[in-house]
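The complex is shown incomplete by one protein chain, all other protein chains being positioned as in the whole.
So, chain A:
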Amino acid sequence: MTQTIAEGLVETGHGGLIAQDWNALTFRVNREAYRSAEVFQAERERIWGHSWLYLGHETEIPKKNDYKVRTLGGKPLIFVRGGDGVVRAFLNSCPHRGTVVCRDESGNARNFQCFYHAWTFNSSGKLSALPGDDAYAELDRFKGSMDLRPVAKLDIHEGFVFVSFDPDVPPLLEHLGEAADVLSMAAEQSATGMTTLPGIQRYGVKGNWKLAVENAMDGYHFSPTHNTFVGYLRETGFAVTDDDQYAYDLGNGHSMLVLTGHNGRLGMLWEPRFGEAEKARTEANRKAMAQRLGQERADTIGDASRILFVWPNLLFFDLEALTIRQLEPVAPGRTDVRAWQYVPTDEDDEARAMRLKTMTSFVGPGGLATPDDIEAYEAVQRGIEASKGDSRGFNDWSDMSRGMEREAKGEKGRSIDEGAMRSFWRHWDQSLGKVPGVTATSYEGGNE
């Protein structure tokens, strides 16, 4: 490939792992970003250690003393509603000697007892009993200092619970910025509220977490990758199009695709495969929504599908139905995924069955579409070994230049361009900076 690089026009990122050239209108990411153990470790510390992270939804722990255990950024946590009804998150690690305190996945418990030396904590985290406490000097002070360790920050927006391990993060709403309203739009879809259902799709992927983000923000892959699913939609009488669909940079690393051509939306926009009963339901629902929220807001919510990425670990799919997906990086080439169905609480059984069937047909490791996405990012992870250490210029760089010309002109980015990926990577680069010991192959010196 021939490439002319005018002095000063190439901006390599802080760490040298991204390279954008506003002259040639190219944007590239060095593949070490997906492979390197040092990059992964730096991400753990600088991104996972200092951002707001999506922990879970309040409705997962509806009753007092309900709890779930969950790992975020490699840290085992207890996500619990205390006896006082307050939602909290604790490190799942005994203040005594570090044992995992709660070894069940989920349940309802007034107390957590560490099995090792039998210290007991109540569901609000307070150390309530410790055997043989006469051996401690200044017992009250000592006991008072040994409660379960809470995460540094916890805040809730529309039932979505976020935590941070850094006490100095900006307020949650400030971090969420424009993404907050997108979550609100989802929450407003039912007058009686929305809830998560039990039955989490939990699966691991042999790919870097950033490939999962890219995939969700990449409308370009939809037709070729999901050829068989698009075929199924066509057969059910649904015309699929890429027209008039856009990508948005929401700031702070968040981004969104707004789609009008891919999906019918249960309760919002009818399509033939949903059947006649759903048609009447949808009409009634839209009318009620307009009365409740005003016509304009109801139309904004109901007329378009959205795929939202909330930096760094939440993907929210407001498509045919709604799915919450959480990413947990485990290693450079391995990501754990958890996905929940997010549903209106007041839905009747028939509508609910339709919703679950419809969403399951598409998303998840057993759906008709997601397995091909997983195949794509696993194949990337395998394929990028080919150019590792290759000194011939551009070989070890992935290209995300699509639509950069429109971006340079200040035009609206299309969902089938790569603008949402570029804004993600720019934020990633800013958050990560230079990683010691990691050098990208040089951006210059392209091989013809």
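Everything that follows uses one rule, which is that a residue touches a chain if its C-beta (ideal position, glycine included) is under 8 Å from a C-beta of that chain, and two chains touch if they have at least 3 such contacts; residues count from 1.
Basically, contacts and distances are computed from a predicted model.
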Q) Which of "AlgX/AlgJ SGNH hydrolase-like domain-containing protein", "Benzoate 1,2-dioxygenase small subunit", "Cytochrome P450" or "3-methyl-2-oxobutanoate dehydrogenase (2-methylpropanoyl-transferring)" is the UniProt protein name of the chain not shown? A) "Benzoate 1,2-dioxygenase small subunit"
**Q.** Listed residues A:P131, A:P198 or A:G410, member touching the removed chain
**A.** A:P198
Q | Contact residue for the chain not shown (choose from A:N23, A:S184 or A:T225) | A | A:T225
Q | Which of A:D155, A:D242, A:D372 or A:D390 contacts the chain that the document leaves out | A | A:D372
Q) Going by the touch rule given at the top, which residues of chain A touch the chain that is not shown? A) 105-106, 197-206, 225, 227-229, 231-232, 235-236, 273, 330, 334-336, 339-341, 349, 352-353, 356-357, 360-361, 364-368, 370-372, 374-376, 378, 382
